[in-house]
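With one protein chain held back, the other chains of the complex are shown just where they sit.
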Amino acid sequence: MKKKEALSLPAIGGSSLLVIFAVLCLTVFALLSLGTVQAERRLSDKGAQAVSDYYRADLEAEKIFARLRSGEQVPGVVETEGVCRYTCPVTENQTLMVELEKETWVVLRWQVILRMEETEEKLDVWDGK
Amino acid sequence: MKNRASLTLMEMLIMVLVFSLSAAICLGLFAGADRLSEETVRQDRAVILAQNAAEALKAGAEPETAEDGLYLDIREVPSEIPGLKQAEITVFFEKEAIFTLETGWQEVAP
Partner (left out) sequence: MKEKNSKITDLLALLVFAVFALCLCLVLLTGARVYRNLVQTGEETYARRTAALYLSTRVRQSGTVAVEDFGGCQALTCAEEIDGEIYLTRIYCHEGYLRELFCAENAALSPSDGEKVLEAENLTLSLEGTLLTAQLDGQTLTFHLRTGKEALP
């Protein structure tokens, strides 16, 4: 019963193939979108954390400043040549360094510096023995 | 013996249902991604707003308390140390707290 068909008909399974392809594409787009946005959110969280860390250290430094001004002896504050120096850690690698002039309480330094790791360990180099 | 065309039509019907289901799921994922993106933008703006307010307070200036849907609540915190003023800055979006900062500054004797 072979008819000469004037129009070509979509084969059986043609629409299945199309739908499988479309579903795959759509899923890829959706997952990519979600992944991108989640990565952005993580970065934003890191930024917010960095700001929180700085202000936490800043508040601590202000507290010590106020205590020094009221005449208290604060542990951790080094006084040399009329200048009070102390540090407040911001993160693992950053420290807030403060230098104040003792008499006038002028702020000489209120600076975040990168903490250098001081490694004094020597590497054991094999010397042939 | 079914007509080939009606078979194709039936298959297409099933496939429409399958596609609708998966499209609905993907739409949900897209909506979630969109919502998360908006939250991220809001968080970034909240952080900057809070930071600006904290710096303004420290300089003795008036802080900006609202911007584009976000608003600030600055609550003065009583401080045990004389000579120090402390405040807690919270950024809200539609009654939900997004970001909080605590800051302090020296009280300058008049």
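As written, the chains take the letters A and B, and residue 1 is the first residue of each chain.
In this section, contacts are C-beta pairs under 8 Å (C-beta built on N, C-alpha and C of every residue); 3 or more make two chains touch, one makes a residue touch a chain.
Source: prediction; values computed, not measured.
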**Item:** For chain A, residues in touch with the removed chain
**Value:** 3, 5-7, 9-10, 14-15, 18-19, 22, 25-26, 29-30, 32-33, 36-37, 40, 43-44, 47, 50-51, 54, 106-114
**Item:** Interface with the undisplayed chain - residues on chain B
**Value:** 3-6, 8-9, 12, 15-16, 19, 23, 26, 30, 33-34, 37, 40-41, 44, 48, 51-52, 55-56, 58-59, 61, 105, 108
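One rule holds in what follows: only the chains that are shown with their structure count from here on.
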**Message:** Using mean CA coordinates as chain centres, what's the gap between chain A and chain B in Å?
**Reply:** 18
**Asked** Hey, which residues of chain A end up touching chain B in the complex?
**Response** 9-10, 12-16, 18-19, 22-23, 26-27, 29-31, 33-34, 36-38, 40-41, 44-45, 47-48, 51-52, 55-56, 58-59, 62-63, 65-67, 69-70
**Asked** How about chain B: which of its residues touch chain A in the complex?
**Response** 4-5, 7-8, 11-12, 15, 18-19, 22-23, 25-26, 29-30, 32-33, 36-37, 39-40, 43-44, 47, 50-51, 54, 79, 81-84, 86, 99, 101-107
